[in-house]
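Taken from a larger complex, these chains appear in their original positions, while the remainder are omitted.
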Amino acid sequence: ACGNAEGSSSEEDSKNGEESKDSGSETTEVLVDGSSTVFPIMEGIAEEFQKANPDARVNIGVSGSGGGFEKFSAGETHLSNASRPIKDEEVQALEEAGIEYTEFEIALDGLSVVVNKENDWVDQLTVDELNKMWSADSNVETWADVREGWPEEKIEFYSPGADSGTFDYFSEVALGEEGQIRQDASLSEDDNVLVQGVTGSPNAISYFGYAYYAENKDDLKVVPIVNDSGEAVKPSQETIQSGDYNPFSRPLFVYVKHEAMQDESVYNFAKYALENAGKMAEAVGYVAKPDSAYDEALKKLDEVADK
Amino acid sequence: MATATKTQQAPILNTNEPDKEETKTIYSIEDFNLWYGNDQALYEVQMDIPENRVTAIIGPSGCGKSTFIKSLNRMVELVPSVKMSGKIQYKEKDIFDPKYKVEDLRTDVGMVFQNPNPFPKSIYENVVYGPKTHGIKKKSILNEIVEKSLRGAALWDEVKDRLNENAFGLSGGQQQRLCIARCLAIEPDVILMDEPTSALDPISTSKIEELVQTLKKDYSIAIVTHNMQQAARISDKTAFFLNGEVIEYNNTDNLFSNPDDRRTEDYITGRFG
Amino acid sequence: MNLIDKQFVQRKMNSRIIKSQVMRQLFFLATAFGIVVLAVLLYKIFSEGIPYLDWNFLSSFASRFPEEAGIKAAIAGSLWLMAVTAPISLILGVGTAIYLEEYARENKFTRFIRMNISNLAGVPSVVFGLLGLTVFVRLMEMGRSVIAGGLTMSLLILPIIVVAAQEAIRSIPKNQYEASYAMGATKWQTIRRVVLPAAIPGILTGGILALSRAIGETAPLLMIGALSFVAYLPENIWSSFTVLPIQIFNWTGRPQEEFHLVASAGIIVLLVALLLMNSIAVLIRNKFSKRY
Amino acid sequence: MSNMAVNVKAMMNEKKSKRSVLTITEKAAPIFFMACAVVSILTTIGIVLTLLIETLSFFSRVSFIDFVTGTTWWPFGENASYGILPLISGTLLITVVAMIVAIPIGLASAIYLSEFASEKVRKIVKPILEVLAGIPTIVYGFFALTFVTPLFQLFISGLPIFNALSPGIIVGVMIIPMIASLSEEAMSSVPNSMREGALATGSTRLEVALKIVVPAALSGIIASFVLGVSRAIGETMIVSVAAGSTPKLTADVTESIQTMTGYIVQVTLGDASYGSTTYYSIYAVGMTLFIFTLLMNLLSQYISRRFKEDY
């Protein structure tokens, strides 16, 4: 069904993702949406998948983790990417809509705390220090306020937009559930401008997904973070996969709708995604999970899809 | 108010082709008033326009000449604020009778304007515009109409080899004759002309004047002009308008040689205007 | 008797003339400012983007590798969007203009429509995005499809087209109407055979300029959710799609520096498309202007 | 005309019966066109209803008074705070900077084009300015962020990467063509007879421009300013990309701020889920934005109508 039939079979009513299970001979548009963090992985997978299956039609939206779940529960998408686990109210919404789904962890991300290249004083930071620096009621103004001996230069704060999974995760870990980020931080939805902000000013600090750091290693200095066992660890493929880089490493997810697995095109894509997620994650600057994890995931997928 | 002279004096002084007999009346206008919004532009106009004659309308700028002539084919109603009272009869039909479609009236009564206004189409398309509008599609008939109308407008010889060129390439005088041809193409009974030569050079002007003389064999013509000499040269009857009133209406020769009204005299001797 | 001192006037004259000339230069500089900014912007974009601009770039789909990334889907998407937007907005726009110029009587309703149209012209594009998201994507369940995007864009550029068409119609000399009516043509015949042919250059010019606005608009399409990876061509109006500005926005948001250069290449494509549309519009305008 | 081969008149009369078909088109045409005109009204109604309904849901959760008087805009997390003033101040800041750039330069360009430039120069420059107006705002946005801001950072130490200054200036640049061409049109429509009248008394070109043409075209010129303001208020991509996303009640152009449009885009691209207060807040902000631009548009119409000179 998935596009081996010669000639691209023309459309069917694929709007709103209502799949037409009976139209087995036609390609369904595979609809994926959700996290911007997961997007590069999924995009790479889709690109390869389409090379392998020229008739396939995969559409990957970027609505953010929350926006993705919203569309997922409205039945508008088949797969939903997320950079955080599903929230209770989202679970509830899916239940109400009668949508069954399974969660897969497809890769790991290490939130990287970075400073300017010229910053030669910051050697490491603890979560407490980050909390002190970033929280809304912080009285940290200069680096000297963080640790004695550091220069008395005003710190510039750059943060991902408050409406992103990355921001959520950072606030939760560094600032606590109730924590609020300081209001003089410059927020941007676009991580590139954060990179630019930090490269541009010696006293800046920021954090974002590992991929952005990996791409701009030469321009940025990453700060080792003291983990739960007291060691200061830099994010890297190894430390993230091994779990040494904590607490700022986090899993990335894809949520799969059961009903959609009945459709060959969607199932094939999901399968392909799980098979290639690790490789693709590394390729775009994230960290793969151990191989075994993907084998298990594939098994689970086949169960769900009744294969 | 209007001193319209319905009964004509004996046309003794006629030096132009004289009115051999009293001709039939094609338009009869009675007590016609017209307002633009609240400004009255025509007052109690009273006038009979004869068939197969040339009737000239003269008067100083703003006296209502254009307004009057445009009333005859109801073109004046394109100005939304126009209000009218009185009666205009064309071939004894009331032109304001709702049963008498304005399109039909205008098909019978052609009009030529002050500035030549060809369409930005080919010469051919300009001439067939009317017939096509009225549903004539057949190529052979259209061709015939084109030749006949252009000949009628004394333009055929000049343009017969370039019928498909854009009409805007013609000179002013040719454009004006094209407009006359376009008007002849729907075979009207009456042709209204609003200062048809005022935008033209002397040579084109005299061509059109000749043409008017020829056309009056087959058509009834009403012509507005600000050029008194022109009126004298080409018309059989002349009406002098002033401030929306018909001051004097008479055989052309009478009017120019022996005006009844002081104001007519002042005007034709160039004392104002 | 003379109240004006000619000597005094003459003495002042020189400084007045110099002042006029100096200001003329200042005004010229101001005019040049815009052009200089344009030049700098173009230089920056072209110097960055040209190396990436090749046939491959035009004929490939998006990719995670900057060297392989192409703009095919976005070009196709933009064309599809235009294919939906152009007829809808032109028909509605010209229809509205004809109504206003030819049929509408001067009354409250007409004035209201006029005012409404000039207000719509000033409504920010994000607000149209909100409308599209709420009404077309959600309420009418069109999803983030070509048709939803096209309808949103149509409404966005409708006022521009209406105004352009109105102007085109208004610029037809009264004497053309008179010529037609005097021949016994009806209103509709006059509109179809005289007004529309004469107004078409103006309508096309305005229409193309409006469409070139639509082809560069980002915000409303972001709002209806067109930001996505699409590596296939839309097949019908219900397909999802991406367009040039969205693809550019997408690239500029990537971590890899190379993608920013790819984005510049994308911008060049977009600018070339815009330039092409503009020149066609200018050509039409110059060719047909001053006809009467 | 009896001497004719074809009797056109008769043929036309014969076709007259066909006119009934024509009459149907004749009657249907205005109805169709009116329907087209009604679409624009429906669009407005659609916009107002969309905004209104969702805004009402928003105000069922957030007090209206807090919204219009609050000085903190922090729509995320537990203790969210929805005071619109920072967004308004951000919007106004951008608008002010933009107009400081666009008004003098736009007006000067207009004067140059209308009063000094030769027909040839005008013919070349106007299309170039139109290109400037036609450049997609996303392109301007990245130009502001990656070129203008770094450029300013050379001169203004400590200028953060996001600030109101460079997007403001670029919004201004974007508006220049609009002000220039609308003002130029207003000035060009001042009849030449007025210029002649003034020149004939021995005025210089400058005096004619400033004392006669500009005053006579003032309503059109001011209307173009107001439209420029409205455009600046509604500008989206430039500010989303280059002004930052920190709503702040400030008048300092070197600070990072957020505009109303910037906020709407942030939320649509972000993570807020449908039905959350954050989600509804974009409609409330959209409504505010709509009202602002509506007022500006009405003002500009009022100006051009009220002060219209009939020469």
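Labels for the chains are A, B, C and D, by order of writing; each one numbers its residues from 1.
In this section, a residue touches a chain if its C-beta (ideal position, glycine included) is under 8 Å from a C-beta of that chain, and two chains touch if they have at least 3 such contacts.
Model, not experiment: these values are computed from the prediction.
A.B. asks: Please express the complete complex as a composition formula over the shown chain labels.
C.D. replies: Stoichiometry for the full complex in this file: A x1, B x2, C x1, D x1.
Going forward, only the chains that are shown with their structure count from here on.
A.B. asks: Have a look at A-C versus B-C and report the one with more C-beta pairs in contact.
C.D. replies: A-C
A.B. asks: With chain centres defined as mean CA positions, report which chain is farthest from subunit A.
C.D. replies: With centres defined by C-alpha atoms, farthest from subunit A sits B.
A.B. asks: So, what's the distance in Å between the C-alpha centres of subunit C and subunit B?
C.D. replies: 47
A.B. asks: Determine the centre-to-centre distance between subunit A and subunit C, using the mean Cα coordinates as centres, and give it in whole Å.
C.D. replies: A distance of 37 Å separates the two centres.
A.B. asks: Let me have the rounded angstrom distance from the C-alpha centre of subunit C over to the C-alpha centre of subunit D, please.
C.D. replies: Taking the mean C-alpha position of each chain, the two centres sit 13 Å apart.
A.B. asks: What are the residue numbers in subunit C that touch two or more other chains?
C.D. replies: Touching at least two other chains: 186, 189, 225, 227, 252, 260.
A.B. asks: Can you list the residues of subunit A that touch 2 or more other chains?
C.D. replies: Counting only residues that touch two or more other chains, subunit A contributes 62-63, 190.
A.B. asks: Assign the assembly's chain-to-chain touch graph to one of these shapes: line, ring, star, complete, other.
C.D. replies: Contact map by chain: other.
A.B. asks: On the basis of the stated criterion, which chains touch which? Give every pair.
C.D. replies: Touch list across chains, by label: A-C, A-D, B-C, B-D, C-D.
A.B. asks: Residue numbers of subunit C touching subunit A in their complex, please.
C.D. replies: Those residues of subunit C that touch subunit A are 61-64, 141-145, 225, 227-232, 235-236, 238-240, 250, 252-257, 260.
A.B. asks: Provide the residue numbers of subunit B that touch subunit C in the complex, in ascending order.
C.D. replies: 73, 75, 78, 80, 103-107, 110-111, 113, 115, 117-121, 129-130, 133-134, 168, 179, 182-183, 186
A.B. asks: For the complex, give me every residue of subunit D touching subunit A.
C.D. replies: Touching subunit A from subunit D are residues 72, 74-79, 145-146, 150, 153, 158, 160-162, 240-241, 244-246, 248, 256, 266-267, 269-275, 278.
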